[in-house]
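In this view, the complex is presented without one of its protein chains, the others remaining in place.
Right, chain A next:
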Amino acid sequence: MIVCVAVIGQQNNPLFLQSFTQEDDDLKLHHIVHCSLDVIDERVNNPKRSGIAVNEAFLGLLYPTESYKVYGYLTNTKVKFILITADPEVRDADARNFFRKFHVAYVDAVSNPFHVPGKKITSTSFSRKLRSIVDNLGSITTV
């Protein structure tokens, strides 16, 4: 089950965070997302050691916590997408696919002329779209 998705801006400023649990755990999730930023930094600055394809947007599994796994994706414009999932096993292909859809949804959201670049994303349709993408991935991984 996907616990949370987040968008982090160029200056590591949080742009968007959506939790898919029923609990009131935003603070904890913010903390996990915040920790993942260091891992992203490390990956990007030492691409050789981490063994990912150089300059690919998808960064793979960033780090596992006790109960969650954190995946990352870094766009060309230095915007980070974070996925926190409670599933023990997520295939890379699924995660990649998820982030691709996520990215397209993000681009649509920031192309809104009333959106100010660098400010939090408040669009409800973005949040709705994300929910459907998340549900979609959820149905793949549970099958």
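Some points to look at:
Basically, contacts are C-beta pairs under 8 Å (C-beta built on N, C-alpha and C of every residue); 3 or more make two chains touch, one makes a residue touch a chain; residues count from 1.
Note that in this section contacts and distances are computed from a predicted model.
One chain of this complex is left out of the view, and of "DNA replication complex GINS protein SLD5", "Aldehyde dehydrogenase domain-containing protein", "Putative Trafficking protein particle complex subunit 6b" or "Dynactin subunit 4", the protein name its UniProt record gives is "Putative Trafficking protein particle complex subunit 6b".
Considering A:Leu74, A:Val90, A:Ile121 or A:Leu137, the position touching the chain not shown turns out to be A:Leu74 (whole complex). Hidden from this view is one chain, which touches chain A at 10, 53-57, 74-79, 100, 103-104, 106-107, 110-111, 113, 117.
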